[in-house]
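This is the structure, below, for whatever I ask next.
All protein chains but one are shown in place.
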Amino acid sequence: MIQFYNVTKLYPNGAKAINDLSLRIKQGDFAFLVGPSGAGKSTIAKLIFREEKPTAGQIFFNGRNALRFRGREVVAMRRKIGMVFQDFRLLSQKTAYENVAFALEVTGVSRWEVRKRVPEVLRQVGLEDKMDRFPAQLSGGEQQRVCVARAIVKNPVLILADEPTGNLDPETSRELMELFLEINQSGTTIVIATHAWDIVNELKKRVIALESGRIVRDEEQGSYGYGVS
Amino acid sequence: MIQFYNVTKLYPNGAKAINDLSLRIKQGDFAFLVGPSGAGKSTIAKLIFREEKPTAGQIFFNGRNALRFRGREVVAMRRKIGMVFQDFRLLSQKTAYENVAFALEVTGVSRWEVRKRVPEVLRQVGLEDKMDRFPAQLSGGEQQRVCVARAIVKNPVLILADEPTGNLDPETSRELMELFLEINQSGTTIVIATHAWDIVNELKKRVIALESGRIVRDEEQGSYGYGVS
Amino acid sequence: MGFLNSLRYCLRQTLLSIVRNFWLATASAAMITVSLLILGSFGLIALNAGQFLQQVESEIEINVFLQDVAPVNDLGREIRALTGVERVTYVSKEQALEEMRESLGERRDILTGLENDNPLPASYRVRTSNAEVVPAVARAIEKMHGVDKVRYGQGYVEKLILITRWVNVAALFAAGLLALAAIFLIMTTIRMSVMARRDEVEIMKYMGASNWFVRFPFLLEGMAVGYLGSKVAVLILGFGYYYLLLQVDQVSLFFVQLVTDQQTLGMLFGALFALGVLIGGLAGSISIRKFLRV
Partner (left out) sequence: MGFLNSLRYCLRQTLLSIVRNFWLATASAAMITVSLLILGSFGLIALNAGQFLQQVESEIEINVFLQDVAPVNDLGREIRALTGVERVTYVSKEQALEEMRESLGERRDILTGLENDNPLPASYRVRTSNAEVVPAVARAIEKMHGVDKVRYGQGYVEKLILITRWVNVAALFAAGLLALAAIFLIMTTIRMSVMARRDEVEIMKYMGASNWFVRFPFLLEGMAVGYLGSKVAVLILGFGYYYLLLQVDQVSLFFVQLVTDQQTLGMLFGALFALGVLIGGLAGSISIRKFLRV
């Protein structure tokens, strides 16, 4: 599904976020990206999502060179990816419902479909009674769940979740992870950048550990590591 | 230091975030605010910080009725409180250094003092080499640490940290907590709203558990509870 | 199907967006109103100045003094046949004397006794369709048989023509500059209001929205804001001008003959309106272009 070949990302100010990194994520994978703060987890997600372009190396999406994608193809790719941004990026002028609906509406789905699907997904993340709130009227964790709902509503082929449980209590986090597992069962590839070592250790899924922009560990059925029990 | 007497907070849209809550936090306390997402942790922090006003009840700060504070007094109070916002609220047009310096500058501290203190604090949170970055050029965890630095730089009498480790890896989180403990040693009152059950359980400090805007548990040397080991 | 859904979505979005960004929308519309008011007022002034100059021009006469032996009727026909000539009036020797007497007013007795030996010549008064042709017509008449002298305020007419040309050029120039200024003001306003919402655009793009899906609501919104702003401007201008007409009618400002031609005014107001709506929409959709590249 996604391949990185010797990818390097140098931000304009000279910060080397990703350093000659190669990586392969297969269709149907469920992978955790872990590593200390500033290791480059978000940068990898941004590179896949084409929010940033690599300084060197190649990135393949579904077997095609993603760096050669132009306008329409980028749009098409983004519609296939459900992204949970670390900084949420909710539309502040739209309600929770509208934010989630927007992700569907851009794809030109029928109104009827939107009306059916959006409340369903919001219920899955436990926000059925807060659909008409604007982001500013929601707690941090609730906003984060709106982001998750927005990512999964369009039945993407790939979910990129950047720290999706950072503002959630352990119980809600676990529920969310179960939701991700369930979605993964139906074939969706899932990549989660996270610091939630307890969840990583519990799920025993693939763990890709980063440090200073390099992969230091890549284990199937791995654990969080870094000396936390 | 802080007293809540039968405080109720009803948001304009009718959401009852805090429900007839009474609470007392003494000078020098180190308290965790825990509870599921949407329980009202941030609302309590906002009420203390006078970002929101309660619908009913009284709030005392340092023995004086905080609801009667006017302009200058609110400003004076805020200068005494170091707040870590859940949504960071960094000034996007200022570098990390400038953001932290701003918290000092508003109090009219000398330039010399600012030049000495700011790098010191940024070093404490591990950002000594990223002082000149704008928030957009920092990773999520790095931004969060700038927020923490901004809160502690002014040697406040009270630190209100709303989810200060949500975007940090376990190791950095622990370091930060040690920093908070250290600051607490010197007499600063500290209130931390968090979901980091592991840290709460480890530190064995006062735990105030919220649910639907009510206190359901308030233990000295408590644990996170909610069935997590 | 997908397209219709998108379209419906866009229309709904426009309305919602204006309501939710109420302050920005209102401020933008007000800026457009003010800009167009300035432009429109100048347009009205220019229209009236143009008409005034035309009126002044139309009062220019060529005096053709005839020799006493001139073939009066032939000459009249010949003059009337010249291109640019509009009206020709014959003034006999007696009429000329009478007029002179009147012009002298109280000193008219100077002329007593001249009736029988009238020294004044008969003349033709010629009016042309516009001031520009006066010198040419005068020269043509001068060469005709039986014509003694041709007078048309030489020097004066040339000056008038020069002034008219200058004023026309200046008015066009000023109108162009003002229109540019208005366009600049409107575009920058809309651009600023879009700037305030750049994050929105970025997020939409990240959601996989095509450029036009993001752009179209901004286009519509710009047009709607432009529509509101222009509408208010045109209404104010229209009523203001109407009120002015009534006032001038009452005070009877003798020399000013304000433009009341519905069609001309309609065109001016229509142009203002179109400018507001078009520039609004254009600005809205252009402004977000650079935010679309994510």
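In order of appearance the chains are A, B and C, and numbering begins at 1 in each one.
Convention: contacts are C-beta pairs under 8 Å (C-beta built on N, C-alpha and C of every residue); 3 or more make two chains touch, one makes a residue touch a chain.
Please read these numbers as outputs of a predicted model, since none were measured by experiment.
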{"item": "Displayed partners of the chain not shown (whole complex)", "value": "B, C"}
{"item": "Residue of B:Glu105, B:Glu175 or B:Glu211 touching the missing chain in the full complex", "value": "B:Glu105"}
{"item": "Full-complex contact with the absent chain, from C:Leu11, C:Ala136, C:Ala181 or C:Ala274", "value": "C:Ala181"}
{"item": "Subunit C, residues in touch with the chain not shown (by the definition above)", "value": "23-24, 27, 30-31, 34-35, 37-38, 41, 106-107, 109-111, 114, 119-120, 159, 162-163, 166, 174, 178, 181, 184-185, 188-189, 191-193, 195-196, 253-255"}
{"item": "Subunit B residues that touch the omitted chain in the full complex", "value": "49, 51, 71-72, 75-76, 78-79, 81, 83, 85, 89-93, 102-103, 105-111, 150"}
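In the analysis below, only the chains that are shown with their structure count from here on.
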{"item": "Closest chain to global C-alpha mean, per-chain Cα centroids", "value": "A"}
{"item": "Inter-chain pair with the most contacting C-beta pairs", "value": "A-B"}
{"item": "Interchain centroid distance [CA atoms averaged], subunit B/subunit C, Å", "value": "66"}
{"item": "Residues of subunit A engaged with two or more neighbouring chains", "value": "none"}
{"item": "Subunit C residues counted as touching two or more neighbouring chains", "value": "none"}
